[in-house]
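For reference, the structure discussed in these notes is given below.
Every protein chain of the complex appears in place save one, which is left out.
Here is chain A:
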Amino acid sequence: MSDSRPPASPSRGQTRGRSRGHTRGLWIAIVVILVPAIVIPLWVPLYDKVDPRLNGWPFFFWFQMAMILFATSCTVVAFTLSRIADRKDREARGASAGQGRVGE
C-alpha cells in the first residue's frame, strides 16, 4: 500500500473485505437512516407555510421543532446499529488476529 494513488475500489474493500462483508448491510442501513434527517430539514419549500397551525404555532416553526425529535430518533437508531456493526467488525477481526493486518 505504499502506492500514493488510492485503490480504485471502495477503500475498505481491499483490506477488510472479509470482515466488512458481514456488516456492510448494517453500515448502508445507517446511512439510509441518517439521510432523511439531513435532507428534510433542508427542504425548505416543504414546510415554509403558516398552516396548519398547532396550538398557535405556525407550521413553519412547529414542524422544524418536530424535526429535532425526528432527527434525534434517527441518530439514536443509527447509533444503536453502529454499536452492533462495530461489535461484529471487532469479532470478525478477532478471528483473523495473529495473521497480521490484512493488506500489509
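FYI, a contact is a pair of C-beta atoms (placed from the backbone, for glycine too) under 8 Å apart; a residue touches a chain by one contact, two chains touch by 3 or more; residues count from 1.
Here is the rule we use: contacts and distances are computed from a predicted model.
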"Molybdopterin synthase catalytic subunit", "DsbA family protein", "Sulfur oxidoreductase" or "Sodium:solute symporter family protein" - which is the UniProt name of the missing chain: "Sodium:solute symporter family protein"
For chain A, residues in touch with the removed chain: 1-2, 4-7, 11-12, 14-16, 31, 34-35, 37-38, 41-45, 48-50, 53, 55-58, 60-61, 64-65, 67-69, 71-72, 74-76, 78-79, 82-83, 86, 89-90, 93, 101-104
